[in-house]
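Before I ask anything, here is the structure I am working with.
Certain chains of the assembly are absent from this excerpt, and the rest are unmoved.
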Amino acid sequence: MIRVTVFGENHHEKTHKVVSDIYPKGMHTCIADALNTDKEIKATTVTQDQHEHGLTEKKLAETDVLTWWGHAIHDKVENAVVDRVQKRVLEGMGLIVLHSGHHAKIFRRLLGTSCDLNWREAGEKERLWICNPGHPIVQGIDKPYFELQNEEMYGEPFGIPTPDEQIFISWFQGGEVFRSGATWKRGNGKIFYFRPGHETYPTYHDKTVQLVIRNGVKWAKPEGKYPLGCPHVPADKAPEKIVVTGGSVH
Amino acid sequence: MIRVTVFGENHHEKTHKVVSDIYPKGMHTCIADALNTDKEIKATTVTQDQHEHGLTEKKLAETDVLTWWGHAIHDKVENAVVDRVQKRVLEGMGLIVLHSGHHAKIFRRLLGTSCDLNWREAGEKERLWICNPGHPIVQGIDKPYFELQNEEMYGEPFGIPTPDEQIFISWFQGGEVFRSGATWKRGNGKIFYFRPGHETYPTYHDKTVQLVIRNGVKWAKPEGKYPLGCPHVPADKAPEKIVVTGGSVH
């Protein structure tokens, strides 16, 4: 059983009727429901308005994969919680960053770059092409691409380090392209960025989008633990016998 | 002319006689002097005890490559200065991180990982093997390796993302190994981590170490600028004609 925590900003759902009409129980609930259709996954939700954003030490210790959606109030996420999530990713927890999560503190923290991009909210068509048809994240998609009839445009340049693997590249009706699915590893944590999911369109109700997130969760699950810290190895514990020489500042 | 700013923590030089005996004018001055033996380089120094650590907007705007040595008081580096340096690296400024700079805020910020390692201060022998004899950073070293008779040991695991290129790997007398020279790119900035340089040994007086840092500076110099920001592309400025549909949160 893969324990997934779905983080939702849960802001636009409360402030924009167009969003609450599409996601009456919140985007996070829609995503968690889609994950829970899979018997290998047990997804629960937390939201930014909860104490510690719901991401307590205990909750994170019981999380195998965290999904993250935020947009309007990234800067309100507490740095102490970002530290905590980063630590867990480095140890091995998987992280799926969705759509406008490209500017989430945790994503920028782990990648080290601006994660900037160009954008346009025009409800245009997006076509996501698969770059490796054999990758576990795209299994079950029976075409070389899938389409969303209405999406926000994100365009290159996308301010990211070179991905370990390119999973999707998007074609937009308005003429742009974007690296819409990409993976990285940081410490022992697997990270998957997946572009679609603007809140004014019903993207998380789309069956292929749901499939990709489920696949992503399975791909990102932990496979071992990387302990943090800088152990001192005293001279008398060195694998080979040595004699200490020179000065010391320790 | 490559304009280099040499950042020095300048702490142990004032608090430990063993260090000030080896570097009476500070490690930063020793490094800058070594760089200035090259006619293509103009190196100046800043120290952590200066206002804004000497790294003002103006100074950074006039810096092509920044070298960074710190150890004991990383946590005293102001976050606003780290933000500023990160921005310049993403735009294209080169960064050479030296020795205990592995735990500098700016290095961890750009790599996104713990940068943890194992260590021992025993003055043992370090032998640095070259992994790509054709790389610009190792030109002029006429052997497959070079040695330092007394160095601190840093051992694997080194908590870094996979480097773009592995330049050196160290063999330590006490039995450990370490990825002692490695490069990454973040935004348009080139980053080179170079391990040697413990303050209680005369490492920065070593001719090969000086050569490597000079080579590193030339390798890391800017070759173009990556502007930051997330431009909005209005629908009527899209490369292809589109009609706006759907709701908006903007």
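In order of appearance the chains are A and B, and numbering begins at 1 in each one.
Following the convention adopted for this analysis, a contact is a pair of C-beta atoms (placed from the backbone, for glycine too) under 8 Å apart; a residue touches a chain by one contact, two chains touch by 3 or more.
Keep in mind the model is a prediction, meaning the values are calculated, not measured.
Novice: Quick check on the homomer: 2 copies visible, but what's the full number in the structure file?
Specialist: 4
Operating definition for what follows: only the chains that are shown with their structure count from here on.
Novice: Please state the rotation angle, between 0 and 180 degrees and to the nearest 5, that superposes the Cα atoms of chain A on chain B.
Specialist: C-alpha superposition angle, chain A on chain B: 180 degrees.
Novice: Can you work out the whole-Å distance between the CA centroids of chain A and chain B?
Specialist: Distance between chain centres: 29 Å.
Novice: Which of the residues in chain A come into contact with chain B in the complex?
Specialist: 12, 16, 18-19, 71-72, 86, 90, 103, 109-114, 116-124, 150, 153, 155, 157, 159, 161-162, 164, 173-176, 184-187, 199-201, 226, 228-235, 238-240, 242-250
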